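Right, I'll just put the structure down here and ask away after.
With one protein chain held back, the other chains of the complex are shown just where they sit.
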Amino acid sequence: MKLTIQVNEGPYQHQSADSAYFFAKAALEKGHEIYRIFFYHDGVNNGTRLTTPPQDDRNVVARWSELAQEHDIDMVLCVAAAQRRGIVDDGEAERNGKDATNMAPGFRISGLGQLIEGGVQSDRLVVFGD
Amino acid sequence: MKLTIQVNEGPYQHQSADSAYFFAKAALEKGHEIYRIFFYHDGVNNGTRLTTPPQDDRNVVARWSELAQEHDIDMVLCVAAAQRRGIVDDGEAERNGKDATNMAPGFRISGLGQLIEGGVQSDRLVVFGD
Amino acid sequence: MSMLHLVNKSPYENGNLNTASSIMKSGDVLLLIEDGVYGAVKSGKASAMLEGCAVSVMGPDLAARGITEDKLADGVNVVDYAGFVELVEKNDKVQSWL
Amino acid sequence: MSMLHLVNKSPYENGNLNTASSIMKSGDVLLLIEDGVYGAVKSGKASAMLEGCAVSVMGPDLAARGITEDKLADGVNVVDYAGFVELVEKNDKVQSWL
Amino acid sequence: MAEETKKFMYINRKAPYGTIYAWEALEVVLIGAAFEQDVSVTFMDDGVYQLVKGQDTSGIGMKNFSPTYAALGDFEITKIYVEKESLEERGLTLDDLQHLVWEDEDEDWAEKDSIRLVNRAELGDVLADQDVLFNF
Partner (left out) sequence: MAEETKKFMYINRKAPYGTIYAWEALEVVLIGAAFEQDVSVTFMDDGVYQLVKGQDTSGIGMKNFSPTYAALGDFEITKIYVEKESLEERGLTLDDLQHLVWEDEDEDWAEKDSIRLVNRAELGDVLADQDVLFNF
């Protein structure tokens, strides 16, 4: 089964990102393919490398980055949502004249078409949100 | 009347930050004093200078920065909430080994005691959230 | 010791208006803001919860949502942000039903 | 063409469980996750909405909230994340009632 | 159209302006229109408020995106489902909503209604018939 997963909320405030992560991990363990994880709305806040969660708490962002690396998953932050919320990679920093970047490893910024394409190419779309 | 305002949600996803801003502006216009604006939970995301909202949309972060400057308002991002969400100033970057900062002008990062103190020192606490 | 109660969610989405309206005391004021303004529409089922409550509603939020004043339940008072500030002044404390 | 319905909010906070359970078709499955698991507690008023629905509930979310399996409404099936994935497999599509 | 054509349904259940979901959902619908899928859109629960006419956001400093719904027909999005029970509970009728239309190329560009008023059971049938459901 080929899956696209959509995440609509940022880390910590809502459990959505946690549920999406554990679902993704379980799907991979069962041998399914994750075609894409698409972060929309505040979900783009999952992609900032500047978080420092408490020592005794999980690190939501680092967890995503590791998952992407281990399983070569395409993790996309919606560009329009990322611009509104201030998630920036090198290209965005240059285009929008920002003096810093904050995107975490394993993510990339791209358009909404990537979500639609996920819907077209996958067997299932599973949305996690508020 | 001396006011403390608490903002629990980030910009754009919820109207809370907009309502808080217009309320603060109206209070100042009526001659009231804003003792402090305290950003908690995802509210700390109001304090990132990396946002690039669409041309035809309001700039929530810049609006806060201007308000703080014009009226010399104390705008505080909760440090624990900011660490979880990745809002970083120079001091936090150094303490937590981050390679970038993203805090916007007019904000400062401090502890939860600043909210309690706002409750002690102000005539009213008004909370905006989800 | 009167209280200003803020409700910012649609009464058709969650229970905040129900809780607020049932715990309010006489002398308290209920202010509907953001999506909370839908609770003030007379033809909607939720407007029954407003009975016996002193209710104000944010005009800018009504206009944004296409609700004209003739649609409001009887006795609902429309205010702007300055009126919001005045309600905070007039009541001793504010309870946001989040 | 069966559908998996996801509900992640407490039925005492908002109307998602009500909408989901009233639009489900026979053959569909309802999976309660996150705060949605409160809907599966037998002694709670909301559990009446589950009648006639095939209901699964996330075990890890139950445990986090201190709900033991003996508290669940009759017929509710407890799954883990692997079981969640299987439900997504078995049904043709997923509807998240957000 | 390629063999990839699927039935796409975008489901809107949230009010506009209080949260951004309605607006960012509309952006997905517009982008999705370029993908030549068989597209439908549903407005139910508080989502029906998105289509209420006469929205004026000047007092809250936010962009009024409601005129964009009228453009859906131009994007060949012609199947717009509105749930009857949701309207009734909120004291709304179709007259309170924008009149959304599309032009039928096959009938000399005759203007046709896009909105299909359905009750919950009928909407359940429509949803059951889809391939992919988008939620916001």
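Per-chain residue numbering starts at 1, and chain names A, B, C, D and E are given in the order in which the chains are listed.
Rule of thumb we're sticking to: a residue touches a chain if its C-beta (ideal position, glycine included) is under 8 Å from a C-beta of that chain, and two chains touch if they have at least 3 such contacts.
Just so it is clear, the model here is predicted, and its values are computed rather than measured.
Participant: Where does the absent chain touch, in terms of which shown chains it meets?
Facilitator: Per the touch rule above, the missing chain touches A, B, C, D.
Participant: With the full complex in mind, choose from B:Ile5, B:Leu77, B:Ala93 or B:Leu115 the residue touching the hidden chain.
Facilitator: B:Leu115
Participant: From the list B:Ile5, B:Ala81 or B:Met103, pick the residue that touches the absent chain.
Facilitator: B:Ala81
Participant: Name every residue on chain B in touch with the hidden partner chain.
Facilitator: Within chain B, the residues that touch the unshown chain are 6, 8, 40-41, 80-81, 111-113, 115-117, 119-121, 125, 127, 129.
Participant: Please output the residues of chain C touching the missing chain, sorted low to high.
Facilitator: Contacting residues on chain C, toward the hidden partner: 1, 3, 15, 19, 22-25, 92-98.
Participant: Tell me which stretches of chain D touch the chain missing from the display.
Facilitator: On the side of chain D, residues 8-10, 12-13, 34-35, 38, 41-45, 47, 59-61, 63-68, 80 touch the unshown chain.
The rule is simple: only the chains that are shown with their structure count from here on.
Participant: What is the set of chains touching both chain C and chain D?
Facilitator: Chains in contact with chain C as well as chain D: E.
Participant: Considering only mean CA positions as chain centres, point out the chain farthest from chain C.
Facilitator: It is A whose centre lies farthest from that of chain C.
Participant: Looking only at C-beta pairs that count as contacts, which pair of chains has more of them, A-E or B-E?
Facilitator: A-E
Participant: Indicate the whole-number Å distance between the mean C-alpha point of chain B and the mean C-alpha point of chain C.
Facilitator: 25
Participant: For chain D and chain E, what's the span in angstrom between their mean Cα positions?
Facilitator: Here the centre of chain E sits 27 Å away from the centre of chain D.
Participant: Centre to centre, by mean C-alpha position, how many angstrom separate chain B and chain D?
Facilitator: Measuring from centre to centre gives 38 Å for this pair.
Participant: Provide the list of chain A residues touching at least two other chains, using ranges where the numbers run on.
Facilitator: Each of 8, 41, 80, 125, 127, 129 in chain A touches at least two other chains.
Participant: Going by the touch rule set out above, which residues of chain E reach two or more other chains?
Facilitator: Only 14, 17-21, 45, 60, 62, 132-133, 135-136 qualify.
Participant: Check the chains against each other and report every pair that touches.
Facilitator: Pairs flagged as touching, ordered by label: A-B, A-D, A-E, B-C, B-E, C-D, C-E, D-E.
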